[in-house]
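This report concerns only the one structure given below.
Apart from one protein chain that is not included, each protein chain of the complex appears where it belongs.
== subunit A ==
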Amino acid sequence: MNRGSIVRPSTVRAALTLLAALSLGQSQAVTRGGQLTYGRYADSLFLDPVLNDANLDIWILTNLYDTLLQPTDDGKSVRPGLASTYVVSGDGKSMRLVLRSGIRFADGSPITSADVKWSLDRARNPDNGAWNGLLESIQSVAASGNVVTLTLKHPDPTLPSALATFNSAIMPQKLFAAAPGANDAAKAKAFAEKPVGSGPFVLSEWKRGSYMVLKRNPYYWKKGEDGKALPYLDTLRFEIIPDDNTRILKLQAGEIQGAEFIPLSRVAELKASPKLNMMLFPSTKVNDIIMNNRPKLKDGTANPLSDVRVRQALNYAVNRDALIALVTFGTGKPMKSYMSSATPLFDASQKGYTYDPAKAKALLAAAGYRNGIDVTSMATSGSADDQALLTALQQMWGAVGVRLKIEQLDAATKTARYRANDFQMRTGAWTDDIADPSEITGYYAVSGATEAAHTGFRSDAIEKLFDQSQQETSRVKRAGLYRQIQTLYTNAAPTVYLFETPYPVALTKNVKGFIQIPLGYNIFERTSIEK
């Protein structure tokens, strides 16, 4: 029986109130100062919010830059950032944002609406980076006093989330223009070496591949529990420690106070450590098997996965609970939709696929594959997770007559192959970058430029619903559209849903107030080291 069902909602509410009261009491005595050293598995590449592409940068940028709005800690909606209020016009075709007064960049210079206009214009320029599409609905940006007005081409329900996303970060126009270089790209390179933003921290030293030191931004606008400016820490130091074991050893030896990407196989062990807090932050990470849905494979052979019954059969033949125990060591939870349950407008009433080998067999037989089928999945070589996952699937699918062959490839080759549609199946994972369901839907369910995650899947009904959802400003109606999209997608089964996984971060017990939000951003603004 699920133990959660015994607990009454009223008890939960009481407990939460108590918890809130306790944490408030605790945070009033918060300690200021000190240095936190955090072990990362790899270094950032390029610290420009507009031109960059990798999570390695994105997850750190929010410490250096600030946005007009910010994602909430649960990653599901937005709250005020540099703009204290925003109002969308009745027809949904313009948005008016009011900047906070007295806000400054980390060098002490004031943040003006001209900086905002310049930053947004740069971010939405189609020549810049991969993310300008998020701001595609903006027709023009006007700045006057401390007010910024966005005129829109069409109503856009995703715009508040887009304004809370890293690429809409507000940068100092004058400092950027003063950086050496003939054009935007050259200036960006120079500026990204010594970036100045208005986030809680500012870069003070960066030894590539080794460490990065951030100092507290003395002009940061947010206030802590003690009424003084955040952040609490004086210094934030990122050490680059690529090996999982070494990262954990350093944490256990007290050389660092936090470590990311703890292998799920070691979560239980670290949870038992009296010196550590093993955190599993809710994430938007989904793990699945992405299938080629086209009738023929690249080499011209017929592809049984083009039959929806076969794809459904593969979904029914997966024992997700067993996979979660085996591959995620109990830390995951079964997927019920192509999007994670931490994604806004996730439809909790979705059933997903239950484990039903008999039904899987019947569906395969109905599709004409009474003797089973042979399938091949690409795996990332060297990934222990991929190996464990596909070996387990081999067993589960084998039981219903699906013979799975595993093809190990390095990540770059694997990417090249699926981009060329030259694959039958592959392991895949996704995390959202924006607090809105449109991003993952655009990638997985909508045909578009990436042909629904390169599956070749296309549903006219989903295309139509998605177009509607991109202009529907009523949250309730939008939720209805997304409910339909999720149901249609599940029935068509272009992918095999597996499980959601959290972000595993281990911290020493004296570290308080750190969070990694479901979008992956590492938030250190309220982090402190207690004595």
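Following the convention adopted for this analysis, a contact is a pair of C-beta atoms (placed from the backbone, for glycine too) under 8 Å apart; a residue touches a chain by one contact, two chains touch by 3 or more; residues count from 1.
The definition used in the following text is that contacts and distances are computed from a predicted model.
Note on the omitted subunit: UniProt lists it as "Peptide ABC transporter permease", one of the names in "Peptide ABC transporter permease", "Extracellular solute-binding protein", "Cytochrome c oxidase subunit 1" or "Monovalent cation/H(+) antiporter subunit G". Within the set A:L36, A:V50 or A:A192, the residue that contacts the chain not displayed is A:A192. One of A:R419, A:K477 or A:K509 touches the chain omitted from the figure, and that residue is A:R419. From the options A:T31, A:N125, A:S210 or A:T473, the residue with contact to the chain not on display is A:S210.
Remark: the omitted chain is touched by one listed residue; of A:Y86, A:W430, A:Y497 or A:Y521 this is A:W430.
Although one chain is not displayed, its contacts with subunit A can still be listed: residues 42, 45-46, 53-54, 127, 130, 189, 192, 207-210, 239-243, 245-246, 249-250, 252-253, 255, 410-417, 419, 428, 430, 433, 439, 443, 448-450, 453.
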